[in-house]
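I have placed the structure first, in the form of structure tokens, so that the comments after it can refer back to it.
Just one protein chain is left out here, and the rest sit where they should.
Order as written gives the chain letters A, B and C; numbering starts at 1 within each chain.
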Amino acid sequence: MNFSSDNAYGADPRVLAALAEANEGAASPYGDDPWTEKLREAMNRLFEREVATYPIVTGTAANALALATLCPQHGAILCHAEAHIAADECGAPEFFTHGAKLVPLEGEGAKLTPDTIEQALKRFKKGFVQHAQPAVISLAQTTERGTVYTPDEIAAIAAIARQHDLKLHMDGARFANALAHLGCSASQATWRAGIAALSFGSTKNGALGAEAVVFFDPDDARDFEYRRKKGGHLISKMRFVSAQMLALLQDGHWLTIASRANGLAKRAAQELKAIPGVEIAHPVEANAVFARFPDAMLVRLRRAGMHFHDWSPSEDGKTLVRLMFSFATPDADLEQFLSIARG
Amino acid sequence: MNFSSDNAYGADPRVLAALAEANEGAASPYGDDPWTEKLREAMNRLFEREVATYPIVTGTAANALALATLCPQHGAILCHAEAHIAADECGAPEFFTHGAKLVPLEGEGAKLTPDTIEQALKRFKKGFVQHAQPAVISLAQTTERGTVYTPDEIAAIAAIARQHDLKLHMDGARFANALAHLGCSASQATWRAGIAALSFGSTKNGALGAEAVVFFDPDDARDFEYRRKKGGHLISKMRFVSAQMLALLQDGHWLTIASRANGLAKRAAQELKAIPGVEIAHPVEANAVFARFPDAMLVRLRRAGMHFHDWSPSEDGKTLVRLMFSFATPDADLEQFLSIARG
Amino acid sequence: MNFSSDNAYGADPRVLAALAEANEGAASPYGDDPWTEKLREAMNRLFEREVATYPIVTGTAANALALATLCPQHGAILCHAEAHIAADECGAPEFFTHGAKLVPLEGEGAKLTPDTIEQALKRFKKGFVQHAQPAVISLAQTTERGTVYTPDEIAAIAAIARQHDLKLHMDGARFANALAHLGCSASQATWRAGIAALSFGSTKNGALGAEAVVFFDPDDARDFEYRRKKGGHLISKMRFVSAQMLALLQDGHWLTIASRANGLAKRAAQELKAIPGVEIAHPVEANAVFARFPDAMLVRLRRAGMHFHDWSPSEDGKTLVRLMFSFATPDADLEQFLSIARG
Partner (left out) sequence: MNFSSDNAYGADPRVLAALAEANEGAASPYGDDPWTEKLREAMNRLFEREVATYPIVTGTAANALALATLCPQHGAILCHAEAHIAADECGAPEFFTHGAKLVPLEGEGAKLTPDTIEQALKRFKKGFVQHAQPAVISLAQTTERGTVYTPDEIAAIAAIARQHDLKLHMDGARFANALAHLGCSASQATWRAGIAALSFGSTKNGALGAEAVVFFDPDDARDFEYRRKKGGHLISKMRFVSAQMLALLQDGHWLTIASRANGLAKRAAQELKAIPGVEIAHPVEANAVFARFPDAMLVRLRRAGMHFHDWSPSEDGKTLVRLMFSFATPDADLEQFLSIARG
């Protein structure tokens, strides 16, 4: 039973069906195909404006290429210290930006606040060539702790960004889960709140491997297509990437299955809260539960074949653990987890 | 009817079936799954030794990451002036190597010869820091003109490489077509002839998107896994990439379908040769035909809906054209092409 | 009167005299000259072992090239958050390492401690490709707050470095001032304590522009010469850089003039301490004084033409200020500063 990551599960059946359907005859490679064209239109509709949509295969590439497009070589990118771009991409953003500086900030629930950002900006003198020049703020939505920024929280950060002439990037590896939680429109959660570029994740939400970089102002996308090619990220048979995302977007299926994953997490949190010794560490707003478990309970769970990640070393007999729920996690797995936890 | 590229066609049915089969339950991401393990074993068997196999999604990434692993920042990479790495990857090798120098060389049929290489090496003074230091020779197999290096030809180049302490890389985007032509073993076509690293392509041969970088001496692979991650090329649900290649390798299916493509090209060449005004430009050894057509004939062909690429501007009323045949090109398409060409 | 930086002053007279002397006849460029050879020998003697010495013109280049030589692309470099390499080089280390990650750590007096380092190392999982791999610890000697690591403090950090297979780099932009304070040998302050590479600064200590990167184990220097050239840092008329350093090393002149600068700082601190309202913020061990001044006093000092840097924004009517003393700061300037401070 696997609660270790939402990429431990495979693909949604609709995604596989879409691949088979897309496998008809010849089509121009490199994105000049009908599926990619339809994806662009679907994204325009979803975001209620003309956006620039670029399919890509990994989340790290989506983030790194988006950041490199928004941030000059001498720029700085502000993000949470636990952000995927800072902690889990082996320096991909530094590589693709040619050495821009990531500025790791603290914040409860892995969230940035206007205050932390303003404090951090004071360290950088504008136009002073010795200092990397702040150029981008990157928010993870959901965050690495499974919390979600509200449109108002984003807008408050965007106000600072505008004031200091920074662009706002959103790492939306779990954008579906965030939107399913917020219940607002995709545009409200992004550009209407001030986001300039979104790494729109589908892999963790039922695709085999499909992401898109979305620039809400196509002018911001400038050299993106060259960067994508030069980074080796231009997919030749792109129809198969676009078809995956199209299948998920159709009839809001992406949100339906993300809601299911969120629902599992919520249910898990409610039940776990009631188990003596277990403490929920952060508001459970999407598909992750962060909780402190007694170490003995963790031994029991692992012995029973439960897979999940420790998030920090054991302290006072308890360990902070992350449980991740995906679109495909069986209900029965959660029940069994809870039953063993209860002891 | 599409003869423009072998990536204009989709996936082999076995590949799609394999994806569906691989979509069972949870599996560890990032290559720690049974499919990727099986692929590694299959590659070991295919090459008759323990090799280091790294699945990846694009051919440009496979080449650039392999080259960056073999070539230091201050190195030089010798290749044909028409090589994909030199002419069609927007400088990806320069980017991933952090500025190594590609040295474009001439050669009939897009092939390098020992002589051209030795002449080129004279330009670089060993240990002289002003000069980029030759570190790698990269051969395309098949070449960009559809010709194929024999094991003996490779071995002759490898002898120079050894003498000058260079590594040999093979861009095998069409390795299947080359091997199907040569009829020798995979090991004879690679490491036994002196190849250190192979970009093993499957995308052009029936996969949706699947390549592998293979290092024949695992020691040469040193930092490859970090580079792959830092380049955004570590696929999270890697089982779906590995499963594609496994399906193709099974029962030699990859060579069977590559042979079919080669056969179409061969037949095309034989028939075209007989048409007055058409000249075959290079030996047809794999799945490409390079031929000079009278411009009027080209107009007729295009009007009839035939797609293909001009390879150089028209000269004296004739244009050099590339016809590409894939595992999925219908026989009927070739017949119709020939019939229109005959006029 | 200038207390803003130790590079506000020009060159020591011996340095200018040495340039004139070095201007005789023809000499091989790029370091193949007698002055550079003599500098190498002088460094071997100074450090009591054979070292690899590379003259260079800026401190930022010395640091960035040394770090790039020690740290792979996928590595991480631990340093103090206020370290010059982290805060004042516009991301040069990230650029030259091709995107290695700088890990900024806290510490009193801008010093790292074994404890902070060990805590930080826990965040990185060895061999986990998502994590940049810690490869280097960089210490500034003197630190950015004018404090000095003792050989024992360095050795304690070196013990951790060894244990985790990290290399120790020293940013010695003010190595002369540190050594003048410590009174130990150059070898005790560096390799005997565990330092692998030193950015040996002379510019702030009387040169026009002269630094050297010193690797204590020449094997660590591997590709340095290519990196230096590729970075545009190979000086053609290198004799003029080497001659500057030779002139300073002769008869210990570098330490004599560094001591003078240190002495000014010490005297300043003693006198300032006695002025009501002024607080010395850090131990004054080299040529910098960090002190909190009443804001009114600062206004008075600046009106009188005193130049110096605020180090942080005013708080409760006081501001932390840095006073920098150089080999050439006139005694009279300090007297006048003190007299105006006293009011």
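Here is the rule we go by: contacts are C-beta pairs under 8 Å (C-beta built on N, C-alpha and C of every residue); 3 or more make two chains touch, one makes a residue touch a chain.
Because the structure is a prediction, the values reported are computed rather than measured.
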Interface partners of the hidden chain - shown chains only, full complex considered: A, B, C
Which residue of A:234, A:291, A:321 or A:341 touches the chain not shown here: A:234
Full-complex contact with the absent chain, from C:60, C:73, C:133 or C:147: C:60
Given C:90, C:103 or C:289, the one touching the chain that is not displayed: C:90
Residue numbers in chain C that touch the chain omitted from display: 1-2, 4-5, 7-11, 16, 19-20, 22-29, 57-65, 89-92, 95-96, 203-204, 208-209, 226, 229-237, 239-241, 307
Chain not shown, touching residues in chain B: 73-74, 76, 87-102, 104, 122-123, 129-132, 313
Absent chain, residues of chain A that touch it: 30, 72-74, 98-99, 129-130, 133, 223, 225-230, 234
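Just so we're on the same page, only the chains that are shown with their structure count from here on.
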Chain centroid nearest the full-protein CA centroid: A
For chain A paired with chain B, centre-to-centre distance based on mean C-alpha positions, whole Å: 34
Cα-centroid distance, chain B relative to chain C, in whole angstrom: 50
Multi-chain contact sites of chain A, meaning residues that touch two or more partners: 89-92, 95-96
